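Missing here: one protein chain of the complex. Every other protein chain is in place.
We just call them A, B and C in the order they show up, numbering each chain from 1.
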Amino acid sequence: MSGIDEFRAEVRRWLEANCPASMRTPITNEEMVWGGSRVSFQNEDQRIWFERMRDRGWFAPDWPSACGGGGLGPREQRVLEQEMLALGCRLPQYNLGIWMLGPVLLEFGTAAQKSEHLPRMARGEVRWCQGFSEPNAGSDLASLRTAAVRDGDDFVVSGQKTWTSDGDKADWMYALVRTDPQAKKQQGISFIMVDMKSPGVTVRPIELISGTSGFCEVFFDGVRVPAKNVVGDINQGWGVAKRLLEHERAAMSKFTEGGAPSLDALVVAAPYLAGGGPVWRDRMAAALMDQHAFSLTARRLQEMALAREDVAGPGSIMKLVQSEQESAKYELLQQLMGHRGLSMEGEGFTADERAVCRLWLYTKSYTIAGGASEIQLNLIARRVLGLPA
Amino acid sequence: MSGIDEFRAEVRRWLEANCPASMRTPITNEEMVWGGSRVSFQNEDQRIWFERMRDRGWFAPDWPSACGGGGLGPREQRVLEQEMLALGCRLPQYNLGIWMLGPVLLEFGTAAQKSEHLPRMARGEVRWCQGFSEPNAGSDLASLRTAAVRDGDDFVVSGQKTWTSDGDKADWMYALVRTDPQAKKQQGISFIMVDMKSPGVTVRPIELISGTSGFCEVFFDGVRVPAKNVVGDINQGWGVAKRLLEHERAAMSKFTEGGAPSLDALVVAAPYLAGGGPVWRDRMAAALMDQHAFSLTARRLQEMALAREDVAGPGSIMKLVQSEQESAKYELLQQLMGHRGLSMEGEGFTADERAVCRLWLYTKSYTIAGGASEIQLNLIARRVLGLPA
Amino acid sequence: MTLLLDDEQRMLRDSAQQFLATRSPVSALRALRDRGDERGYDPEIWREMADLGWPAAVLPAEFGGLGVGYKGLGAVFEQVGRTLAATPLLSTVVLAGGLLAEAGSASQRDLWLPKIGAGEALLALAIDEAPRHDPTQVTLRAWREAGHWRLDGQKEFVLDGHVADRLIVVARSADAPGHRNGLSLFLVDPAAAGVQIERTWLVDSRHAARVRLARVQLDDAALIGAPDLAFDALDCVLDRARACVAAELLGVITEAFGRTVSYLKERVQFDVPIGSFQALQHRAARLYVEIELLRSCLAAALEAADAGADGAAALASLAKARASDLGERTLNEAVQMHGGVGVTDVLDIGLFLKRARVLQQAFGDGTFHRDRYASLRGF
Partner (left out) sequence: MTLLLDDEQRMLRDSAQQFLATRSPVSALRALRDRGDERGYDPEIWREMADLGWPAAVLPAEFGGLGVGYKGLGAVFEQVGRTLAATPLLSTVVLAGGLLAEAGSASQRDLWLPKIGAGEALLALAIDEAPRHDPTQVTLRAWREAGHWRLDGQKEFVLDGHVADRLIVVARSADAPGHRNGLSLFLVDPAAAGVQIERTWLVDSRHAARVRLARVQLDDAALIGAPDLAFDALDCVLDRARACVAAELLGVITEAFGRTVSYLKERVQFDVPIGSFQALQHRAARLYVEIELLRSCLAAALEAADAGADGAAALASLAKARASDLGERTLNEAVQMHGGVGVTDVLDIGLFLKRARVLQQAFGDGTFHRDRYASLRGF
């Protein structure tokens, strides 16, 4: 038995012994445990699973033990993921810090930053949020204006961030701020870590057309942040952020595993298709075929990656297609339902009907957030097809 | 009885007495009489009607009598048109010269040009063609390259025109040529009249995907054209051409009256709709509703113009909509016909089927010629919506 | 016969625009929503609208009608769409008023039309039962029993049904669902025994009702028109309503489109206004094209409604189909072009999106009306 096989056997034994049965069922959005100072558990199994994985260092299995991680190599980490998947183990916690900021700190952080932040992250004690977008810096992130002005050992931060997920629940934020207003756009930006408890930080949840959301606006009014909290060199934050965003796709995949709520279109549609006639049936078939084509493409992409083929081309379409299909799905369901798709709340409508109406509105953001469809099309045209700027 | 009413009565009497009965039926493409040195008639009535209208000066009713026209004022001209419409009189001849070049010569031409060209035009003795487009100057007409170099009293013309309608049948061409290669694009262009019999002129018909067409390529190889044939000032041809194109819409409307072949979609579709099912019926309804919306818009535009309302907005959509609808109509019919829409020639298919297949291919040019759809959309976005360049 | 407005209609439109801009801007709907208004409209504003003559616009002359016709009223509806003004104009005036004027007895007309014209009574039409609109599919039963009528069944999506003084209920008194014949209209007091009204909260912050009738007993005076033969009058009045809904949709569409074009000019990203990006320009231009086409169809539908012309039904379907589809497309594009802020409740675009969807479903969407148009064209 080779070392890796032994490791696999050992991991499986440990998981079987330590992962409670109720933590091996598909997770819903509501059941996700978010780490941080305000971590809360809905039941004892959640707490047990959280603590055992934490103490094993497997919140961050590939980080060095010195930083609180599991110290696993890439092959071992993959084995752990495979075994968790095989047993259906839930993720013990969700944590932007570990998935996105952590790798960047490991690469760019000072020794002091690493020792201050990584172990606490790895123990699930700190919940992080991301402060990139601003009202005037959406698709064009580099036009951000939140200013950080040097004053002794501190930067004084003033401005506004928006679309900060769970900004009202986070302990810390990593953010991009403008430290040199004279420099050209991408230059003059620094990457900084801000304690959300600092005086001058105000958080306001954003109301969406679909109702309340986890997104927040975060206002900075002369917030003092120690200069040592800048990650990487001053004015070199753009490069740090680009690196961080490379981890975003991997992080996002953990969410879809977890199951963002997505209704089975055919099941929901069935009662309405009966009275809808052949034209609606044709549309429904087209929508299901779109989904089918997408999932086959995801499979092909995976096989190409395994075969070490270049996936830049097909990979470039995934965000665009998934977001548009998901949005289109609820468009179709909402309209197929006729007037029964017209209410988000109150009596007189089924739970499916209300959910479809709400998700129809909510998914409008899918084609805007995280690189709007227009930006995706620009990238495909320029980078994949090589069309001139 | 006012003067205009008397004129109307007189016109009607004359038309009734002089327009042969067979010239009061709807005209087909094949029955159009084109003026020019090679004019030909399919029957005696065509010749009679041609000669009587010619001798009355009513090929160009609004031109001064001195130029061979009818000398009518605008109100009288309108009366003549109304009475011809009321009696269903065909146009006695079709002639680009009269409709497009004539008005421009009247405005910009020298006395010598007018006396040389207008009377012959007005007698239907000369057939004109247009030499604007070039292989590298389509949507971007101003990038034309056909060069005219001054040599004594002549210009020596070299280059190539394309998309010249009936170039192989024309006696003369009016064309745009570059007389100053140093000047900026729109400058340095002159408007010139070329005798197609000049040595060095070669005409080659263009084969389209739908088969033979009336379009030609025209090649100029050191063709000597007298400098006196330039209309307007040298290097000021762009302005002359713009003026000429303003007459194009009016000229085109005479063609649709004449009846470019357009099949009645519902009549043609009926036998195939029966076996096509509800999805094809839905598409057919959508296509007919598009047509209906277009014709109502044409009516509204006319009413607005009569009420002296600003028609720039709705007017800007007409070319785009008509060309796309006509093309989409044959797309639909061709596909509705299944495999029966797949042949342009030979046995085994009905005349309607072959016509639909041919027109499906032919109408592909509608959204390209005369200002491609993309150009139309640019114009709407910039001029009507005021979006920034 | 013209697709353009005459002077009187133009004046009505301009005064509506002015009135709505000051008395019922979009913020009024927002306030109605935020206070969870149980009526879904503002009685004070409605009274002022009545003072302007709106509910009387299309009444017969003997009941004080303005004589501006549906072209005039349609112009008002378009303005209503632009500010998302919440009014019972459609249910009370176009639908109920229209049916009473068209088919009501002398005493029904004498009793109700003056109240409707004065804005003093609210009425609602109870017709839809299934998720998708289709008048021929009505199943709510009406039958004679011991010298009375009995009604039994259920209605949904009864616009303004929760505040109506009377409901006009479409019932099947003969033939099977799918038939035009066999439909009858009844004037029903919501307070009558066996009538149960449930308010439903729609996504556009307006309300509709679910209505249950459990063996409700009515006398002959409740019948509007001849029994079994209601379809023609109903269809004609529905077509007017479809044209008016299309007019309101045109208002929703043009306002949202105008705001979007303005945003494209203002919003700077990558150092230029995003409206300079050709891909967005072409999408905006395509919307403009469709708006112009819709405007023509709508004008023709309203004109035909006034003329009682043969083609009125096909034109109503043409206008409603295009308005429904264009509302969907324009508002989706408006949200997308506004980017992130477009999906927030701070902006009004979401309110226009929601209203457009309710109007899309009201009295038939694009699919329904393409089907109907095809039938009317004989295929």
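By our rule, a residue touches a chain if its C-beta (ideal position, glycine included) is under 8 Å from a C-beta of that chain, and two chains touch if they have at least 3 such contacts.
For clarity, every value in this text was computed on a predicted model and none was experimentally measured.
Though it is not drawn, the left-out chain touches A, B, C in the full complex.
Contact with the chain not shown here comes from a single listed residue; of B:42, B:65, B:110 or B:143, that residue is B:143.
Touch with the chain that is not drawn comes from one residue among B:26, B:73 or B:135, which is B:135. Which of A:53, A:170, A:216 or A:284 touches the hidden chain is settled by the complete complex: it is A:284. One of A:37, A:77 or A:297 touches the chain omitted from the figure, and that residue is A:297. Annotation for subunit B: contacts to the undisplayed chain at residues 133, 135-136, 138-140, 143, 162-163, 206-210, 272, 275-277, 279-280, 331, 334-335, 337-349, 357, 361, 364-365, 367-369, 372-374, 377. Even with one chain removed from view, subunit A keeps its contact list with that chain: residues 266, 269-270, 273, 278, 281-282, 284-286, 288-290, 292-294, 296-297, 299-300, 303-304, 307, 309, 313-314, 317, 320-321, 374, 376-378, 380-382, 384-389. By the touch rule set out above, subunit C reaches the unshown chain at residues 277-279, 281-282.
The criterion applied here is as follows: only the chains that are shown with their structure count from here on.
For subunit A, residues touching at least two other chains, in rising order: 277, 279. Each of the following residues of subunit C touches two or more other chains: 280, 367, 371.
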